[in-house]
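With one protein chain held back, the other chains of the complex are shown just where they sit.
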Amino acid sequence: MNKIETKALNVYYGNGAVHGLKNVEMSIPANKITALIGPSGCGKTTFLRALNRMNELKGAETTGEVLLDGRNIYSAKEDVIQLRKKVGMVFQQPNPFPMSIYENVAYGPRIHGQRHENLDKIVEESLRKAALWDEVSDRLEESALGFSGGQQQRLCIARALAVNPEIILFDEPCSALDPISTARIEELLTELKQEYTLVIVTHNMQQAARVSDFTGFFLMGELIECGRTAKIFERPEDKRTEDYITGRYG
Amino acid sequence: MNAFEHLRKGGLLERIAERLLFVCALSSTLIVLFIIAFIVKEGLPALALGREFLFGMTWRPSREQFGILPVVISSFIVGLGALGLAAAIGIPAAIYLAEFAPNWLHSIIKPSVEMLVGIPSIVLGLFGLMVLVVFIRDNIGGYGECILAGWIILAIMTLPHVISISEDSIRAVPCAYKEASLGLGATQLQTIRKVILPNARSGILAALVLGMGNAIGETMAVLMVIGNPNIPWIPTSVLEPVRVLTSTIVLEISYAVWGSMHQHALFALGVVLFIIVAILNAITTTVVRKGIRRCS
Partner (left out) sequence: MALKERLVTASLCFTALVSLLFLFVVVAYIVANGIGAISLDFLLESPYRFEQGGIFPQIIGSLCLVLICLLVAVPLGVASAIYLAEYAPDTLITRSVRFFGECLAGIPSIVKGLFGLVFLVYYLHLGISMLAGGLTLGFMILPWTVRASEEAIKAVPQSYREASLALGATKLQTIRTVVLKSAYPGIITGILLGMGKAIGETAVVLLTAGSGLESFLPRSILDPVGSLPVYIYMLATQGHTSAALSRAFGASLVLIALFLAISVVALVLRNRYLRQMGGGRR
């Protein structure tokens, strides 16, 4: 069952000058991890950001459809705010707010109107799901900026979880982290997919192979090939995919 | 959902907020336009006197004579002299701070010079009146209240800006130029003279022009030390008391009858002052822009 489907998705930057995504048709299955791979500038991040309409912040124009549970998120009636509640995002560089751990996680629920009494419970649940609770439960009032990179990134994940999304998008979440923190987050992803649908952009092919169920290979704005990870990595259909996997470029 | 959430859902709150913020941003613009409008309106009857006003040599309100030339010239003399003094002290000081000063000395001198800005101009004026004026009277001559005192006090006031902007301009010269020069065997002084200063020139010039604008627009400090004779004339020596644009306005505004030509003339003085300072500020911006283009 597909959580997201894109139809004829095109994204243009710089007033039409740059054609970032060309006619992408891709399906993201529910409760699985889908990895997006490809060389730099191939459009995988653009595609990711098209899924929660974050491209609009950079003035991009989007045509085509992105169907979330059958509804086109780009239709005029759709509420971007609600969309971003449903589709959360974790960024490449951990970016916790300059506030306490508690305030960071409580931020999302609070702005969406969650009542004060429920916040403590939500914060604890989210931190547990992000495998951070044990480390910070007695330091909730400390500023988030005083923690390590790996902890900050898990905090960002907890923050995204706190608004109760259905899908979480990860934009190269481990590229700024050390190997040990990376391993912990990869473990976390595997746990999270039971409850959520995850899409992860990565330039690390081993990571994609380790962690994901499905993979999509992008090149120069086009989706070249997508399918089960095992198949993509062992028996790719397109030569370009094979070249990238075997390291001939990228 | 209460009314608030309804508004937010519709994005209406956001749009209202944006409009409101825009109106606030317009406030500066509105204020400037209002200032220009009202000052010009009040000054117009005097400005309409034309050459009699702008080039007249006698300012004698009691006899309905409103010639502002002596006052304008005095303003320039005081401003230029103060600037010269500030530049003579400030630019070498800036060079020292940027190129030679050891860190510990730099961290003492720089904040101290900047703190001068925090001293209210009236206090500096008081100091000038009690110390400078008395000193000049006892040791050099004249009444003490004179152009020279004005130069020194204004120089003290503009010094921080001159030093600060000049130092920044000198530091902004790319390291690469310095290294190239030193690598060719030039001494530090030669490097400064031939490479750094020419490149920092536009920034330093901007600092000076800005300083001139500040000096001409300065009111209280200069008022207390330059003498303000009853009938302003064009000075012939630095030991003479004079009147400047700003001091004339402050001294006479309290007893000018509202609606009289005297009052209009004082506002017209304000217009002239405004225009002079505006031109100087405009020069500053163009000088900086031109300079940057030349360097790159």
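The letters A and B name the chains in turn, as written, and every chain counts its residues from 1.
We adopt the following convention: contacts are C-beta pairs under 8 Å (C-beta built on N, C-alpha and C of every residue); 3 or more make two chains touch, one makes a residue touch a chain.
Please read all numbers here as calculations on a predicted model, not as lab measurements.
In the complete assembly, the contact with the undisplayed chain comes from B:F274, out of B:F76, B:Y143 or B:F274. Interface note for the absent chain: among B:L26, B:L44 or B:M57, the touching residue is B:L26. In the complete complex, the hidden chain is touched by one of B:M57, B:V123 or B:A180, namely B:V123.
Touching the chain that is not shown, out of A:Y13, A:Y74 or A:F97: A:F97 (per the contact rule at the top). Along subunit A, the points of touch with the absent chain fall at residues 52, 54, 57, 81-85, 88-89, 91, 93, 95-99, 107-108, 111-112, 142-147, 156, 159-160, 163.
Interface residues of subunit B facing the missing partner chain: 8, 11, 13-14, 17-18, 20-22, 24-29, 31-35, 38-39, 42, 88-90, 92-93, 95-97, 100-101, 105, 108-109, 112-113, 115-116, 118-127, 129-131, 156, 159, 163, 187-189, 213, 216-220, 224, 246, 249-250, 253-254, 258, 266-267, 270, 273-274, 277-278, 281.
One rule holds for everything that comes next: only the chains that are shown with their structure count from here on.
Inter-chain centre distance (subunit A to subunit B, centres taken as mean C-alpha positions): 55 Å.
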